[in-house]
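Before we start, here is the structure in question, set down as C-alpha cells.
Removed: one protein chain of the complex. Kept in place: all other protein chains.
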Amino acid sequence: MWTWFHKLASPPHFYRIAGLTIPAFSWAAGLLVAAGLYGGLVLAPPDYQQGEGFRIFYVHVPSAILSMFVYATMAIAAAIGLIWRMKLAHAVAAASAPIGAWFTACALATGSIWGKPMWGTWWVGDARLTSELILLFLYLGYLGLRSSFDDLQRADRASAVLAVIGIVNLPVIHYSVVWWNSIHQGSTLLTPGAMPIAMKWPALCMLAGFALFYGAVLFVRLRGEVVRRERSAAWLREVLVK
Amino acid sequence: MTARPGLWRVGMAVYARDLRLAFRRWEQAVQPVVFLLMVATLFPLALSPEAAQLRGVAAGVLWVAALLASLLALEFLFRADHEDGSLEQLVLSGHPLGWLSIFKVLAHWTISGLPLVLVSPVVATSLAVPASALAVVMLSLLLGTGVLSFVGGAAAALTLGVKRGGVLVSVLTLPLVMPALIFGAQAADLAIMGESARGPLLLLLALLVLSVSLAPLAIAAALRIGVE
Partner (left out) sequence: MNIAEFLAMGGYAAYVWPAYGLVFAVLALNVWAARRSHERALEEARRRLMQEESGR
C-alpha cells in the first residue's frame, strides 16, 4: 500500500492522475451546480416566512459546510504528514488552506447579507457566527505561519501543528446552535424531515457541486505543490518538458 | 555517571531559572503591567469619566487590555533561550518535553500573567467597577491569563526563529483564546451587574483545563520542529 502512495506522490504519476480527476470533477461540479441553481432559484417554492430572500440559503449553506469540511481535510492531512512524514499529505494541507479560507469568507459574507433583511442586523456576536469567524482567522493564521518560513519542510511541519490544534473549533461551530441560544437557526439540511424535498434536493446538489469544485481546484493546486516538494531533478525535468 | 535528576527537580530548576532571569531584566518584565495601566487610563479619557458609562464597558476593556498586555509578553517566552542555545539543550536533554514546557509556561505566567491579576483591582476600580465585583473580576483574569499563557506558548513555540514573528504570534493566539475572552468578559460583566457569574467561570475553568492538557503536546511538537 505504501508503494502505491509513494508512486502517487511522484510528479509524472501524479500529473497523470490529476489529468483525469481535474476534468472529471470539474464537469461533475458544473452540472451539479447548474442543477442546484435551477432547482433553487426557479423550481423551489419561496419560503413561508422569508419569501424569495430565503434563496440565499442555496449558496450560504454549501459554503459554510465546505468551510468546515475543507478544514477537517486540511487538519487530517496535516496530522498524516506529521506522523508519517508524507510530503503528499503536507501538500494536500497547503493546497486546501486558501480554498477553505475563501469558502469561510463566503459563508460569513452571505450570512451577513442574509441577516440584514431577515434579522435586521449585519452581525451579531453569537456562538455560531463568532466560531465561524474564528475559523477564518485560523485559516489566515495558518497561511501566515506558512509564508513566514523560508524552508518548505519546516513550514509544512509547523503549520501542520497549528492546523491540528485548530480542529477543536469545528465541533464548536457545529454544535454551537445546540449548546447556546443562538440567533442562527438550528440544523435543517441534515435533519430528516426538517425541510421539504423541493428545497432539499437543490441544496444537496449545490453542496455536492461545491465539494467536487473543491476537489478539482485542490488537484490543480496539488500539481504545483508536488512539484515544489520534489527533490529529484530527473522527475522534474520529465514534468517540465510537457 | 550521576543518576538522572527527577522530572520535578528539573522542572523546578527551569521554573526558578526563568524567574531569576526575568528579575534581572525587571524593566522588561514589568512592561505588560505598565501597558495595562496605561490602556486603562486611556478609556475614561476617550469615552467619558461618567461612572455609569465606564461600568458598562469595564469588563470588556479590562479583559481586552489584559489580553493585549499578555500578548506583548509572549514573545519573550522562548526567544532568549532559543538565541543562546539553552532551548536546544532542553529539547535534547531527554526529559519529557511536554512536562518541561508546563514549567516554562508557568514561569512565564508568574512573570506576566500573575502581576496583571494582582494589579487588576486597581485598574477595575478606576473603571468604576463596584468593590463587590472585584473578586470575580480577579478570578476571571486568573483563569484567563492562564489560558492565554498556555495557548500563547504554543503559538510562540510555532513561530520560533521566525524573523519579526511578533505580530504573527498574536494572530495565531487570538482566534484560539477568543472563547476564553468571551466567557471571561461575560463573567466579569455579570459580577459588575450584581449577578452570579458561576456559569461562565466554570466554562473558563474548563478552557483552562483543556489548554493545560493539550497545549504542552503542541508546544513539545513545535519546539522539536523549531530546534531542528
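All chains are identified by letter, namely A and B, in their written order; residue positions are counted from 1 within each chain.
One rule holds in what follows: contacts are C-beta pairs under 8 Å (C-beta built on N, C-alpha and C of every residue); 3 or more make two chains touch, one makes a residue touch a chain.
Bear in mind the structure is a predicted one, so any value in this text is a computation, not a measurement.
Although it is left out of the displayed model, the omitted chain contacts the following shown chains in the full complex: A. Contact with the undisplayed chain is limited, among A:R16, A:R85 or A:K116, to A:K116. From the set A:P23, A:G51 or A:G186, the residue in touch with the chain omitted from the display is A:G51, counting the whole complex. Interface note: of A:C106, A:A127 or A:L170, the residue touching the hidden chain in the full complex is A:C106.
In the full complex, chain A touches the omitted chain through residues 41-42, 46, 51-53, 55-56, 59-60, 63, 98-99, 102, 105-106, 109-110, 113-114, 116-117, 213, 217, 220-221, 223-225, 227-228, 230, 233, 236-237, 239-240.
Assume only the chains that are shown with their structure count from here on.
Rounded to whole angstrom, the centroid-to-centroid distance between chain A and chain B, based on C-alpha atoms, equals 33 Å. Those residues of chain A that touch chain B in the shared complex are 82, 130, 134, 137-138, 140-141, 144-145, 148-149, 154, 157-158, 161-162, 164-166, 168-169, 172.
Of all residues in chain B, those touching chain A in their complex are 154, 158-159, 162-163, 165, 168, 171-172, 174-176, 178-179, 182, 210, 214, 218, 221-222, 225-226, 228.
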